[in-house]
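If you scroll down you'll find the structure; I have some questions about it.
The complex appears here minus one protein chain, its other protein chains still in place.
Going in written order, the chains are labelled A and B, and every chain counts its residues from 1.
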Amino acid sequence: MNTLNKQLAFVIDLKRCIGCDTCVVGCKMENAVPLGQFRLKVYDSQQNFQLEKPVGLYPDLSMSWLPTMCHHCGDAPCVRACPTGTLWRREADGMVVLDRDKCIGCQRCGEECPYDALSFDPDIGTADKCDLCEHRHADGGGPMCVTVCPTGAIHFGDINDPASNLSRQLGKHAHQVLNAEDDVRPNIHYFAP
Amino acid sequence: MPSIAGRLETGGKVVPDRIVRTVCSPNCSGTCPVNAYVKDERILKIEPAAFPDAGYERICLKGIAMAMQRIHHPDRLTHPLRRVGARGEGRWERMSWEEAFALLGDKLSQTAAQYGSRANAWMTMSGNYGFKASTVSERIANCLGGTVLSNGGMMGDLNCPMGYLPLLGAGGAANDLSDLHHAKYILIFGRNPADTDHSEMRFLFDAMEAGAKVVVVDPRFSRTAAKADEWVSPRPGTDAALVLGMINVIVAENLLDTAYVTRHTNSPLLVRSDNGALLRAADVSPGGSSDLMVWDEAEDAPMKLNDAATPLLRGRYQVALIDGRSVWCQPAFDLMLQAWAEYTPERVAEICEVPAETIRHIAREYATSSPAWMWVGAGPQRYHHGQLAHRAYLTLGALCGNIGKAYAGVNCLDGAHMRLTFFPPHEWMAPGGKYGSTLPGVHMLDIIASGKPYPLKSLWLTSYGFGTQSPNFERFINEALPQLDLFVVTEQLMTDAARYADVVLPCVSYYEEEMDLVAGGESWYLHLRQRAIAPVGESKNDYEIFKGVCERMGRGEDWQMSNEEVCRYALQHHGDPAINSIDWQTLKRDGTVRVEIPRPHVPFGDLNFMTESGRIELYTESLKQFGQAMLMYAEPLESRHQALAARYPLTLMSHKHVHSAHSTHTTLPWILEMAPEPRLEMHPNDAAARGIAEGDVVRVFNGRGEFKTRAALSEGVKPGMVTVPQGYWRAHYLAGHPAELGHIVRNEVQEAIIETNYPVWDILVQVAKEVTDEVANAVTKVGA
Partner (left out) sequence: MTVSSANKAGIVVVGGGQAAAQLIETLRYEGYAGGITLVGDEPGLPYQRPPLSKQYLAGARAPDWLLYRPSAFYARHGVDTLLGVAASAIDRAAHRITLADGRTIAYDQLAIATGCRVRKLSVPGAEVCDVGGVHYLRTIADVDRIRARLTTARRVVIIGGGFIGLEVAAMLVQLGHTVTVLEAQDRVLPRVVAPLVAEFFSHQHQRHGVRIVTGAHVVGLRVGPEQTREIVCADGERHLADLLIVGIGVLPNVELAQAAGLACDRASGGIIVDEYARSSDAHIVAAGDCASQPHPRSGGHMRLETVHNAVEQARTAATTLCGKEVPYRQAPWVWSDQYALRLQAVGMIEGADTEVLRGDPATGKFSLFYFQDERLLAAHCVNRSADFAATRRLLNEDIALTHAQAADATFELSQLLPARVRLRFDQPWPPRSRSAMTNNL
């Protein structure tokens, strides 16, 4: 019997990711994210999210894309840094919750996040980040990025449940997390590009 | 407490009034069914809707941005407008539809009275490719005896069908992409599905996972090249030479499918050495027919093609003509090999700037893999001799026995959309047998400016981003526009072209259009697209607009069907049984139905071709007069091997990209956040030679025009070429626009097949660092 709490997580297949930015825009639509702010970004190999460029010298080139959003880290630096309890890791499912009403716009979370996953209102600094499209879960939906990705490169589910679709996906290929040496226990696992 | 001002009431947290199944259908041709969540006649969000077959659901950033930001864009046109002041001044006065119909109806009548009805011209493009939208422009021209300016050549997409037609008797075909996983080798020429067919990319990934090797041929390191196993980077416009190099390897190493070539191509046909004509039965026997002749090995004599059991591909044979002369004849194949012999891998390596060893190994791989799926795109069309590239692909495919073979073939475009729009009901297009005239739209500038072959005095454009997607807009303004008494543009936004119109009419987006049939560009699904929200402002669809004008002119009798009746009529009276067999009620209920075609879909699977010989005509006698009876290579019109290159050494491309389908999405804020400006991509060596650093303002120019933008240095650009992402408007450039640097030069071969194709990328330019940043500081961004 699985006695672990749920841990919601993502698997992103960088081979299938074509860097089309549909996930970024789908997220903006679903969550009414303001212009200039992003819950999700897709970077190229040189950490640009506009003006993508290949790596290498002509003609020996490579190019891949990296979607990244809040990793809902098990040891989230943003939670530790937040002076108002706006950011909090929920035990029941491992999601890092952001309560906008408590946010004072100090942006300390943004200073600590290893993934640059937070964005801020330019006037009053209120933080915003991926909330796993929680409002869709009750009806059996998942994050919008998963729904809209045209190549099916993003998977979502409970990584602590070996029978979940996510766990089955994870078993298919070698995978890594980003910035593993920062040791924050992130919950996005990537397949090789 | 500070409140967060300006948050839109959209997204998934707002409860909709209703959810409507409709179809996202801009010119990407993905044709993705969506569920539109509507509240207060605004779209809150869209989600992919189900297809009849599982696993097809998809949507993309363009569709999302369009639904959310173009429909209710602050600059959305909402009322008919009449020009005040000079053309292009940008001053408008609002009129009612009644006034608009009166103005237009009366003006069209006057023009017809003065110059003849054909002086009124219509042209449509692909901004809305629903059935009604695609056909009503031609329809009204037919009804009123006007002129249709054909759009294929101006679209720049005719070189694929023009490559195909003389060889296959058909304009193009393709396997069903969902079968890609059956292929073992996928050779992609000038196509970038990761950017332009991303809704189908999953099939390419499935194929790769099933073990297929994918090779991409593209001068630029595209998004697809990044995913492929191998990338080949030829000089722009030299694909035909590359393929000739491959053919030489295949012939030299005896890898061609000789049986197929003998049986299914016209390669054995004897060609007379005296006049280059094909030998016919009438040449050798009195009272003989026009039957084509081969040299039969067993009979050791010329025989009719269909009678010969053992036709030969090689050799020279003397044939006695009925006039008593003897003439040497060679099988066409023998002639072709002679003609192609100079394209050795080493020679081709020089032409294409691709290593000879690469040419060898991809030739071998293609010829020995089975099934080998060739997937060809629009890129190679965009040169003056672009139909030769497509002819080359077909030739290569035929020599390897791949045409008509399952999961192989030479695949360009095929799907429900082609079927829907290529065989519309006759009575719909030309009601009561009324016909207008047709002129090639690719020459419209010259036609209007010169008044030849006859004057065109009014021009009405629909579904056309004319100001950015066609060349020489400034020439149009200066030379053609003054000849027009009336210039009408139907649009959703005040585009670069609409600014110069006399009348601008607001048209609905596909979310607001009551009903139309749309079909997948690369898939086999037909959709009934239904309205999700009420028309914005007073916008109408093209059918309703043309109806209003015709009624004003007392010619409304052909426009009395409702939108729904038109769709039903089009379906039930369609010329293609695969379409007309679809049940209207089922389509209406389900929204999407599969078009039933035989599975697996194998184009030309019966190996019967609509050509004179019934075979693939590798030798095309009809083009002999142009020196193109056989596949040949011709340098691009503006090539770096000409004197012109001393002044303008770089080829300018405008690559397609995932962020916009043509000019439709480049003004949308979410798109601009990711792709804010059209930078000129150039290789660092070419930039360094000009003292250009990343982000510098550059001037790009040739003898026809110029534009200014910022430079982006990228190793992914082949040295010797530069490229901008296509679809951006004038306001996005610091000055000018790339379209001004283009040209259209009459191509006699293409005129003979269909019409000249607009060679978008067959242009040489020079790039120079701009000395001051004054222009940069003065720019105003559009769409933020």
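Convention: a residue touches a chain if its C-beta (ideal position, glycine included) is under 8 Å from a C-beta of that chain, and two chains touch if they have at least 3 such contacts.
Predicted, not measured: the structure shown is a model, and the values here were computed from it.
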Of B:D218, B:D283, B:E353 or B:E544, the residue in touch with the unshown chain: B:E353
Chain not shown, touching residues in chain A: 43, 47, 58-61, 66, 68, 80, 83-85, 101, 104-107, 110-111, 113-116, 120-125, 174, 176, 178-181, 190, 192-193
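Throughout what follows, only the chains that are shown with their structure count from here on.
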Contacting residues of chain B [partner chain A, same complex]: 2, 4, 6-13, 45-48, 58-61, 64-65, 67-68, 194, 198-199, 201-202, 205, 221, 223, 225-227, 231, 233, 658-659, 669-670, 673-676, 679, 683, 712, 714-719, 784
Touching residues (chain side chain A, partner chain B) in the complex: 15-16, 18-22, 24-26, 28-32, 34-36, 49-51, 53-54, 56-59, 61-64, 121, 123-124, 126, 133, 135-136, 144, 147-148, 150-152
